[in-house]
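Here the complex is missing one protein chain, while the rest keep their positions.
All chains are identified by letter, namely A, B and C, in their written order; residue positions are counted from 1 within each chain.
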Amino acid sequence: MVSPDRLEQLLENIRAFVRERDWDQYHDPKNLTMAVASEAGELSAVLRWVHNDEADERAKSTHRGALEAEVADVAICLLMLCDRVGIDLVRAAHAKLERNREKYPVERVRGKADTPSA
Amino acid sequence: MVSPDRLEQLLENIRAFVRERDWDQYHDPKNLTMAVASEAGELSAVLRWVHNDEADERAKSTHRGALEAEVADVAICLLMLCDRVGIDLVRAAHAKLERNREKYPVERVRGKADTPSA
Amino acid sequence: MVSPDRLEQLLENIRAFVRERDWDQYHDPKNLTMAVASEAGELSAVLRWVHNDEADERAKSTHRGALEAEVADVAICLLMLCDRVGIDLVRAAHAKLERNREKYPVERVRGKADTPSA
Partner (left out) sequence: MVSPDRLEQLLENIRAFVRERDWDQYHDPKNLTMAVASEAGELSAVLRWVHNDEADERAKSTHRGALEAEVADVAICLLMLCDRVGIDLVRAAHAKLERNREKYPVERVRGKADTPSA
C-alpha cells in the first residue's frame, strides 16, 4: 500500500480551501502569477532591513514566524497556478535543474556568483 | 518499506546542484529571498501582455515552456531558502491554510475577491 | 530665476524623511532593491483579482486610493536607491528608451507584444 504523497495531500487541502470559497473564478493563470509576485514581495519585506551577516540568525528567531508565513503563501499560490495549468511542479523543477546543469557547468562557475551584464 | 517522498528527492537534487558548484556561500536567507523575488518577476513577465481571457489557453500552448521554466525557478529558490533555515515547506503551507481559514471565513468571503484598503 | 525641479523637490522631501528617522544606516543599495521588490509586490496585490476589462475603470474608482499609495511607495524606494548610488533616474530612463528603440525596432514589433522564449 502506498502512502499518499505529501505534496498531493497539500494540493488537496489547497483545492478544498479554494472550493469552499468559490474562488476558482478568480484563479486564472494570469491572476495567479500576480498573486505569486505579490507574495514574493511580502517575503522580500521580511528580511529587507536585515544585514546578510545576521540573516541566518534572524531567520531562526525574531523573523521566523513571518518567514514561515510568507514562504507558505508563495508556495500556495505557486501550487494553485501549477494545478490550474496542469504543471507537475516537482517534475518541472527536476527538468529545470538539468537545464541549469548545462547552462552553468561546474568547471566554469564553481565558487563564482553570476555577474549581471550591463 | 517506504518510498522516498517526491519533495525530499527534489531537495536532494537541489542540494547536489548547489554543492557541485560551491554556491552555498551565497545562499544566506537574505540572498535567497532576493532570488525568489527575482524569479517571481520573471514569472510575471511571461503573462504580462496576455489578456485574462486568453491566459488559460496560452498557458497550455505558446507560453507553456516559459511558464514551466519560471515556476520551476521560483520553486527551486523557495526550497533552497526553506532548506537553509530549516522550514518544512509543506507543513508551513498547511499551517498557513488554517490561519487563512480563520482570516477568510466562508460565510464572509464566498465568491468575493479581496478589495484593497486605500 | 529658475523654479526648482519637481523631482528634485521630491528628493529633498524623501531625504528629510529618512534623515529625521536616522534610517540611512539601513539604506544600502541591496536593502533598497529589496524594498523596491517588496513595494512592487504590494502594487501587484492591488489589481491581482481584477479582470483586464475592468482594470481601467477600477483604477479610477474602488482601487484608486490603493494604487496611488503603492505607486508612490515604489517611486519613493526607487528614488532612495538612485540617490544612494548617484544615478540620475530621468537621464537613465531616457538612455534606456534609446536602447529599447534599437532593441525593438518599429518595423519588427509594431502592434505585437513580446512572446517569451521557453
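The rule is short, and it goes like this: contacts are C-beta pairs under 8 Å (C-beta built on N, C-alpha and C of every residue); 3 or more make two chains touch, one makes a residue touch a chain.
Quantities reported herein were computed from a predicted structural model and do not represent experimental measurements.
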{"item": "Touching residues (missing chain, whole complex) on chain B", "value": "26, 30-31, 34-35, 37-42, 44-45, 47-49, 52"}
{"item": "Touching residues on chain A - with respect to the absent chain", "value": "30, 33-34, 37-38, 41, 44-46, 49-53, 62-66, 68-69, 113-118"}
{"item": "Touching residues on chain C - with respect to the absent chain", "value": "2-3, 5-7, 9-10, 13-14, 17, 20-23, 25-26, 28-31, 33-34, 36-37, 39-41, 43-44, 46-47, 50-52, 55-56, 58-60, 64, 67-69, 71-76, 78-79, 81-82, 84-87, 89-90, 92-97, 99-101, 104, 106, 109-111, 113"}
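As a working rule, only the chains that are shown with their structure count from here on.
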{"item": "Shared interface numbering between chain C and chain A [over half = same, under half = different]", "value": "same"}
{"item": "Centre-of-Cα separation between chain B and chain A, whole angstrom", "value": "2"}
{"item": "Centre-to-centre distance between chain C and chain A (centres being mean Cα positions), rounded to whole Å", "value": "25"}
{"item": "Shared-contact residues (touching 2 or more other chains) in chain A", "value": "26, 30-31, 34, 37, 39-41, 44, 47, 52"}
